[in-house]
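Comments concern the structure below.
Here the complex is missing a single protein chain, while all its other protein chains stay put.
Our next item is chain A:
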Amino acid sequence: MIALKSTNDINIAEITDSVKSDSCGAIDVFIGTVRNNFKGKDVAKLFFEAYEPMAISELTKIADQVKEKYQADKVSIVHALGDCLVGEIAVVIAVSTPHRKASFDGCQYAIDTLKETVPIWKKEFFEDGSHWVFSHP
């Protein structure tokens, strides 16, 4: 499953189920959530926007890379769009592999690569303003 959804429509159980495989002994699920602070300032919410067709294409490429590099059977990546309040889900990545190390590594590769290559932008809102976040300021 590769998708961009409102945070309220992201279902962790559904995403986890989507990568279940009888040939795999491990499923790793990374859940990125909205933190309530940034450099000591209180974060009120995040806002995500994407160049949607390209984002889906790039997320699909990452899933294919995880399958090839880590011998993953199934990979799902679902990212939030729009407003995300503190504690809500921004991204879920699920990877199934025959053994556990590969699924951990596959999840890490997917989230790190996502931040570099997928055209999704994040804006943080504070009490006194907002700013766009760069993955490596």
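Keep this in mind: a contact is a pair of C-beta atoms (placed from the backbone, for glycine too) under 8 Å apart; a residue touches a chain by one contact, two chains touch by 3 or more; residues count from 1.
The definition used in the following text is that contacts and distances are computed from a predicted model.
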Assign the chain not included in the display its UniProt protein name, restricting the answer to "Carbohydrate ABC transporter membrane protein 1 (CUT1 family)", "Sodium:proton antiporter", "Molybdopterin synthase sulfur carrier subunit" or "FAD-binding oxidoreductase".
"Molybdopterin synthase sulfur carrier subunit"
Contact with the hidden chain, among A:K5, A:K67 or A:K115, goes to A:K115
Which of these touches the unseen chain: A:E14, A:E49 or A:D83?
A:E49
Take the complete complex as the reference. Which residues in chain A touch the chain that isn't displayed?
32, 48-51, 53-55, 57, 79, 90-91, 111, 114-123, 132-137
